[in-house]
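Every protein chain except one is present and positioned as in the full complex.
Take a look at chain A:
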Amino acid sequence: MPEWFQRYTGDEPHANEVRAWHSERIPAWLEAEPYTFAMFAPESADEIADHLRLREERRVLFSSSSPPRYHVVFSESSFWRSPGGPGVAVDQIRHLLGLAAEHDWLHVRVIPFEVSMRYSAPDFTLMSMGDTDYVYVEHLNGALYLDKPEDRHAYEEYWKDVVRLALTEAGSREFLERLVRELRDRMSR
């Protein structure tokens, strides 16, 4: 695990609340197994086993006794932009729906394509630790931990837009179930 990722993963289980916006991808801890494989294309049984082990490590929240309230809002794009094609996208969406149904602290919502957005920001995560709050922003080769009040304020404001535009949880579930049917239809054709 890269060093710049460690503080984030260390904090996550202790946070009170986490709010994340994902415009184009699925975060590691919510990835379905074939999604991970499509992304990294491991070759040998050893490499594959290492990915499975790493995947378990990233999923610690699901076995935590006091997980944070976790809100994730996805742009519809995250599901279409799936590595490995529509079959993997279907696996990914079903996996996500399963997790959300099983864990009441996990709240998943979607902003469909047809909703117009002023601006689609790169992915970020608002981390509320109680004492130290920060915004986590990943780039291709590292991550930023923004804790200055004015930075946090900008992201808090953006988050307000995100939740205003997103479908409700129930609406998001229906939307994703419809998307699964649509992707499956495409595969049959």
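Just so we're on the same page, a contact is a pair of C-beta atoms (placed from the backbone, for glycine too) under 8 Å apart; a residue touches a chain by one contact, two chains touch by 3 or more; residues count from 1.
FYI, contacts and distances are computed from a predicted model.
Think of the chain that is not pictured: of "Phosphate-specific transport system accessory protein PhoU", "Oxidoreductase", "Amino acid ABC transporter ATP-binding protein" or "S-adenosyl methyltransferase", UniProt labels it "S-adenosyl methyltransferase". Considering A:1, A:60, A:101 or A:187, the position touching the chain not shown turns out to be A:187 (whole complex).
Among A:3, A:43 or A:131, only A:43 touches the chain left out of the display. Taking the complete complex into account, residues 33-34, 37-38, 41-46, 48-49, 51-53, 56, 84-85, 87-88, 90-91, 94, 184, 187 of chain A touch the chain not shown.
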